[in-house]
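Every protein chain of the complex appears in place save one, which is left out.
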């Protein structure tokens, strides 16, 4: 146990360095500046950092220059917003080399929570503090605010509170949940301190796992609706349903109303056959890690796993497994040398 | 083909008979009366019909009395809101015996859409019209309005439009979906004419199938969150997460925001361990019929099926299938006579 | 209750009519003749019936002629072996018109067991008896014998015993199961009287459901083995496995040894990439009905359902559901008008 690090509480705006100025990082900086915070910014692409400079941020030419540019006697804060684990690891190491005890590194990307735990352990020897922030909101976040799930040391998280309060959506027009007295008031504002290091990304990871499941539920449902027009069905059981109207009507008073349904309704209003999409669906680490967590904790998770597998399947024409099935079916027919491709019908 | 039935278009409120005055039926009557419509009501329980009478409806003592009480020269309209298929069948037959050509029977319950098709075919000989209405909204519907998916003959559905317009939520404060020009304007008001007979209940059925999938996605996700506190995990990977705050924060700006999440947040704010619930989860016909439709249409529906199966499983302590597994595992051990219950470990 | 029908017990071979001389029907006739039974045969294709005539059967030109050709004072027996439910229904009706009380119709095809129950009920008025026989064995059955699951009236099934005993594999060289004293000795010979009408096809249906699950387990396993050579994996974790040898080695002493594995090993020995197969996998009614039975009985059946869905999926390039997923992912990115097909990466 190290002695506690003194925290400088600021009345007004804070200062923060942002590394990685993609869509997420750039908009976070913009929202912070609107909230009265000062931002020092770095990206490997000089044009991107100059552009943000023109909007009021202070661009620098290297992570080390950022550390220097962050003034003052309080802890310096750097938010890393990079796409992948390995690059984030390298940046953490590079920043740590230039930082002093008490400084704070925030990883706001989509890191695996076990990487957070490892990094925090490494930085602890140097008395640097590491905060993991799972961030939801996408490009809508600039206007609506970011929903944030935060992990790390309580003092560090409290020190960063003005930052989170600015980024979060706030109460907005969403109806209040009854009986929230005695619960953490930050949750209603759109951010939580979920727990120790890694807890932020863990909660965000499960969020994405759930998201996969909800998406797949809609996908399967709309698939059944659409194929109800098939001419293989008896004529009076055949319906040529207008999916855009169905998605729209469900937005009003139905149990499945949700932001994902809003997005679906918008997509279907534009292009009901969805011809602009190939049907090849990517997946990100969070969906995979969610299943690994379920397995580690012995939680049955058929829906979350099936959602992930549907994406894997969407990216293949035919699996080798399908061919194994055909080969067995051929075998039932008793022909050891297939002459045609028609599978045997027996059994 | 029968000649078209003349439709009397009413400028002001319409008149409708309601059979079945449970929570749904009673509130539908109340919302209709608020909208200026006149309701004749029947329920096997006399107290219930008297109570609605005191609120302005006209109670009658039998379905036949209802037909007589519905005045006028236009088509008479009876809405049946009964819990199960067989009772609805009997009521349709009884009403039909008292009705005349052009009259309209509405089934607003949770009927199987193939039953709708059969009933409409039977009534067609008598030139009665049958309209199926899948209704979502539960007890919230009185205030918020009912989301309705309607199947049946176009003329009949258009004749009933003032009824549906009153019951539906309307535009409300929900943001409009862009690019809806050219789509059916009724969807934005909260009701659609989905297609011919059965299409209304079919769309409602798929709605419930999707609902099951979304619910199960949340269930699995929260299960993983909760078991993350297990002392079987390494200490630094163990998080004692506050699920009520997590549900709350996801309501603000996250991708999984939805009415189901709102309900979950409210439940967790009251009682995070959910000790008031046994974990025994019922299922209704719609979830089952959705899988049958998927099978009939050859649509892969792993998520929707797994959601249904999770409910089946929730109602059993141990399945016989589990014991079959144990018996096989015992067999691996090579003992044909079990002496203890400890399964063999080999393989 | 009708009075019992007197049964003529035959010491020697029996006489049986076979309708439908495809691979299954033809070989059943051949195996019966080898066992000393006399067969009258009919097929819509005259060449096929003449061919069996040349092997010793008595060909006839119509079902009615078959009834006449079946001699004697005991019950006449006709075995129907037709591919689909509707044709079988028509044949049952046609035969019934020519039969007399006590005669027996056997349906040896893959009928839905609820159709059996309906047919038996219809025939009961005429005091005709209906026996359903689920038959496994495919083209291997002629030599190895047929595994039969039989449903129907006990007297009728016992009357037919010499037929079933001839068709069944018998004890063969398969090791005896211990502790079978007190159980039905017919099971060891390869046939059972499963229960009343429909029970035979019901048990065969579940057999096929299990078969789908076992096949899919192998399919997924071999898929993982094969993709272990992928160059996306770290080099030292990449294995170029010889699947034909793996299937072969598992046949010897492993827990997964099975006839399906034998067939897989044979297929892989011939053609490890399985290039002769398209990967488009059909399914038959039994797999679908198995899931419907699971749903009707509220049994969780994730594996059996997933096996069926994998076959549905194998027959599509991309599902509409996949495109729904892509459309939602696009929506996260906040662009209401897609300009490119690249899905947004946020969340």
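Note that the chains take the letters A, B and C in the order they are written out, and that residue 1 is the start of every chain.
As a convention for this text, a residue touches a chain if its C-beta (ideal position, glycine included) is under 8 Å from a C-beta of that chain, and two chains touch if they have at least 3 such contacts.
Because the structure is a prediction, the values reported are computed rather than measured.
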Among C:74, C:198, C:279 or C:331, choose the residue that contacts the chain missing from this document, as touch is defined above.
C:198
Of C:68, C:184 or C:317, the residue touching the omitted chain is C:184
Of the residues C:21, C:91, C:147 or C:163, which one touches the chain left out of the display?
C:147
Suppose we count only contacts with the excluded chain; which residues of subunit B make the list?
23-24, 136-140, 208, 211, 215-216, 218-220, 222-223, 226-227, 260, 263-264, 266-268, 270, 274, 276-282, 284, 302, 306, 310-311, 313-314, 317-334, 336-338, 341, 343-347
Footprint left on subunit A by the chain that the document does not show
178-179, 255, 283, 288, 291-292, 294-295, 298-302, 305-306, 308-310, 312-313, 315, 319, 321, 332, 336, 347
Against the chain that's been left off, what residues of subunit C make contact? List them.
113-114, 117, 121, 136-138, 140-141, 144-149, 168-170, 172-175, 177-180, 183-184, 186-192, 194-199, 202-203, 206-214, 216-218, 220-221, 223-225, 227-228, 230, 233, 236-237, 239-242, 244-246, 248-262, 265-266, 269-270, 290, 293-294, 296-304, 306-307, 309-310
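Going forward, only the chains that are shown with their structure count from here on.
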So, what's the distance in Å between the C-alpha centres of subunit B and subunit A?
32
Quick one: report the Å distance separating subunit B from subunit C, using the average Cα coordinate of each chain.
37
Just curious, how far off is subunit C from subunit A if you go by their C-alpha centres, in Å?
47
Quick check on subunit C: which residues sit in contact with 2+ other chains?
302, 306, 310, 313, 319, 321, 332, 336, 347
